[in-house]
Structures are given as C-alpha cells and as structure tokens.
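Presenting chain A:
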Amino acid sequence: MKTPVAKILVEMSEIRKAFAGTAALKGVSIALQSGSVHALMGENGAGKSTLMKILAGVHQPDSGAILREGRQVVFHKPKDALEAGISTVFQELSLLPNLTIAENMFLGREPVTAFGGVDHRRMRREAGKALAELGLRLDPGTLVSRLSIAERQFVEIAHGIMTDASVFILDEPTAALNAADVEILNRHIRRLKDEGKAVVYISHRMDEIFAICDTVTVLKDGELVGTRAIAEMTPASLIAMMVGRELTDLFPQRGDASGPVVLSVEDFRITERSRPFSLSLSRGEIVALAGLEGQGQQRFLRSLVGQYHPFAGRVTIKNKPLSLPVSPGGGVRRLQAMGVGFVPEDRKEDGLFLGLSVAHNIAAALHSKRSELAFAAGYQRLIADTMSSLAVKASGPAAAVGTLSGGNQQKVLLGRYLCADIDILLVEEPTRGVDIGAKSEIYRLLRDFALKGGAVLVLSRETVELIGLCDRICVVHNDTIVTEMPAADATEHNILDAALSANGEANGARGERR
Partner candidate 1 sequence: MAAALANPVMRRLLRIPPAYYVFAVLLLVLWIARPNMLNLNVMGIFVRQIVPLGILVLGQLLVMRVRSIDLSGGGVILLINYTISSGVFPGASMTFFVALALAIGLAVGLFNGLMVGVRRVSAVIVTLAVGIVLVGIVQYLSSGKPPGDVPGMFGDIYNTKLGSLPTPVIFWVAVSAALSLFLSRTVFGRYVTSVGESVQAAHFSGVPVARTVVLAHTLAGLFAGIAALVQTASIAVGSVRVGLDLPILAVAATILGGVVFGRGEGGVWGPFFGVLSFALLFVVMTTFGVDEPGKLIAQGLIILLAAILYGIRSRST
Partner candidate 2 sequence: DEVPLLDGVTARAGDNPTVEAGKFKKDAPWVIGMSHFGVNANTWTVQVAHEAEAAAAKDKRIAKFILLDAGFDQKKQVADIEDLIAQKVDAIIVQPVTSTSADASIAKAVAAGIPVIVHTGRIESDAFTTEIQGGAEHFGKVMGDFLVKDLGGKGNIWVLRGLAGHPEDTNRYNGLLQALKGTDVKIIAEEHGDWQYDKAKKLCETLYLNNPEVDGIWSSGADMTRACVDVFKQFGAKIPPITGEGNNGFFGQWIADGFKSISAEYSPAQGAAGIRAAVALLEGKDLKKHYDYNPPGWDLEKVKKYYRDDLSANVWWPSELPEDKLKEFYAKK
C-alpha cells in the first residue's frame, strides 16, 4: 500500500455555534487529513452533528473559521460546501421519497443531455453501478418511498460516497445497518482512504471505530476533549475520554424470567406462503427478535399493531385474545388499552413530535386512555420524574424535542411508554443512534421495567445488543422463527449462522432484501 504524503484538507478552528441561546459548540477545532479516517465521538448532544453541519454548509458558525487546503472559506448553503468538494451523509435520513434511487443519488448534480434535459439513462446506469459496488441489487428506477429504512440508508451512503469529493462526512451511517452491511461500508471507507480522501466518521459503535478509524476527536458538551491516534487508544480509554469515567458494565444483570406468560403467539403466519411459528413472552422477560434485514421480524411486530394483515394466527395478551387482523387505524390504541406499548424505530418520522415540547411528547400516550372530552391532566410531576429518571438533557420540559440531540430524543420517546401504565413493551431499535452512555442507561431502564414485572419484545439490528440485553433470542428468517436460544448461550456467530443457513438454504447476506 502506498502512503501518499498526508496533507490537511480541511481545518475548522475555534468554531462556535449557539441555537436560541444555548451553546452547541464552544470553540471547537479539528483538522482533517488526506488518506485518513477521522472518528468524531462524544455523547449524545456533544455537538458532533452540529460541527459537521457547519462544514456541510447547513448551519453557519457564529464565529470561527473554516480553511479549505489552507484558504479560508465561507459556506452559506449546502451547495457551497458540495462545490468545495465536501460531501455529507447526514444523520437524519433525508432522501426524497418521491424520487427514484438514481434521481436521489444524482440530485443537485444531474448529468444533462445535449438538449438540456436530465440524462436519465446515464443516471440509472451510474447509480446501478454504484449500488452494485455497495452490494445492492436494487433497481435504480425504484422510488425511494418503496425502500426499507436500511435500503434508504444505503442509498444515502451511496449518494454521499460516490461523489467526486475529497472530504466525506458520514454522520452515523450505520445506525440502521446490520453487521454484514457495515462490513461492506467499511470496505468502501477504506477505498476512499486509499484514494487519499479525508473521511469523518461518526458512530456510537465502538467496534466500528476501532476497525476503520485512524484518528479520533472527542467532544463533550460542545467542547473539544482531545484528538488522539486510534492506535494509542483502547475502547475503555475512549469511553473514559467521552464520559469522564470508565463504563464497567454496559449491560445490566439478567433477571428471573419465570413469570406467567403475558403474550402468546400461536401458529402465526406472516404471509400466505410463510411457515407458522409460535412465541411466548413472560413477565420479567426480555425477548429478542434477531435476524437479517427484512426477514419479517418487523412485519410481525407491526402486524400486532395493525400495520399489516397477517395471514393466520392466534395472539393472546394477558389471557385475552387479540382478534386478527388488528385494525390499522386503531391498533396502537387497542394494544395500549391492553397495556401494550409499541415504540417505532424511526423516531423522527413515526415517534416524536419534533416541534412540540418534551412534556407534550412524554405525556402523549397518557391522554389516550381518557375520553376526548375529558380534561387533560398536566402530568407535570410524572413528566419531571420521567425526565430525571431518564436523565434527559434538555433546557426543560418546555424545550422542543427537535432541538435535542438524537440520544436524548430517543430517551424521550422511550419515556413516553415507560411512564404510561404499560406492562408489555414492543420495541424496535431501542438504541438507534444513541451513545454508549445513554445506551447503557436505556438497557438499565428496560431491565428495570422487566424486573418490575414488565415484559419486553425487542427488535434490533445490533446483535451484540440483543445478546447483552435479552433473556431469549428468536432468530427470524424468511418470515418465520427458525431458532430460539437463551441469550446467555448466544454468540454473534451462532445467531448469524442461524439467520443465514436456516432450512439448509444458504441465503447470501444480501439475498432477498425486498
């Protein structure tokens, strides 16, 4: 491998930025070198995304300077940054659902034909090539609205890294990806690095940082803690740098899972052609649904709240039958009335009221138990308690949730269901985009919930999380549960094994995505 002389492609110095009076960045400096992957770490709300949005031209700094190869530049808008060769994959998914994959990938820099029209043919060809390089077999003419979240994430990544830029910013690109997908992405990041590009990589997944990064900059509360070579660091020392303490136990102790069955699913068939399966969930238990992307685990969970019509099956909740199919409009309410809460994975689209207060977001599910015409209680006490027990970092209950960092948003979302009178939780991706400190807190919250007699069914792409958090793991493949194992015995390897080679058919990791 040749080692070109590293040079500084971008330097941000003394960047300050405040939102409505609260400082998000208090004089942060960072230098990005060619041929290097630079990790940006820090707890939720540390200011990572804000720093990168400034580099991407989305926000303008209150003070401080950006130097591009030594020359000072000012980015008024994203286009300016793009033109300066800085390409970004944003943390929040922001593809346009009504455009095709190809159109999204070339948006803003479409090739044109001799007649001035958009060269759709070329766009599709090149998009198809880019997708193939990422191992995706998607038709570039597909509308993004038809893609799954993980597929969208990939398209977003493809859009970001298949550009002719020299600085690439990846803000939590793997939040919706599973291990196999992450490996594909890592290959591309290494390619960029070899080509002498500078890459900024933001992730809360420690293993990824150590696998591909060269340098790490840690932020805390908008301030620079320091920049180190990854080679000098260990996961423990990095965590210590981020949180100011060593995190000994990421996962809480498992509990006693021998309570009565509260949720039982029998002879459930997700689709007409899928094989039936059964599943039961007891008080005090946390059960995982593991598997590769798009194997039916989400479809199953969401058919319980009425989003999909299952083909057949019986579901009993606390000895009361749930008649299937559940109505799409009223399913969530129906389950809430039975003491079941559903936490959707996409907190921005489906979960939170971004423009409304933390208080409103937390109390939202509490009102639903009462009649429309009833007086709405204030729940100040409960809201304050929830905020403090979840350690939500916000200026107060009146702060708009959209201004909180990703991790704190997730806590608010969970808080909504934890404080409602609920004893069964169906959770999708409990810690997507959440930093390690907050992750640990969320795991503890879920375990406490189980210890107090609750039951949790979790769906996650992070296998390690499932192993550490849960009591039992059900591996889903091809719209059915193929294996069930106690989490204590599970390893990433045997889960992946089950997920891949179920029925003896060796489906490729990237097999049937759709």
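As a selection rule, all candidates are chains of the complex that A comes from, given by their letters.
Note that a residue touches a chain if its C-beta (ideal position, glycine included) is under 8 Å from a C-beta of that chain, and two chains touch if they have at least 3 such contacts; residues count from 1.
Quick caveat: nothing in here was measured; it's all calculated off a predicted structure.
Chemist: Only one of 1 or 2 touches chain A in this complex; which?
Modeler: Considering all copies, chain A is touched by candidate 1.
Chemist: Within their complex, state which residues of chain A touch candidate 1.
Modeler: 18, 20-21, 62, 329-330, 332-333, 336, 342, 344, 349-356, 360, 363-365, 367-368, 370-376, 416
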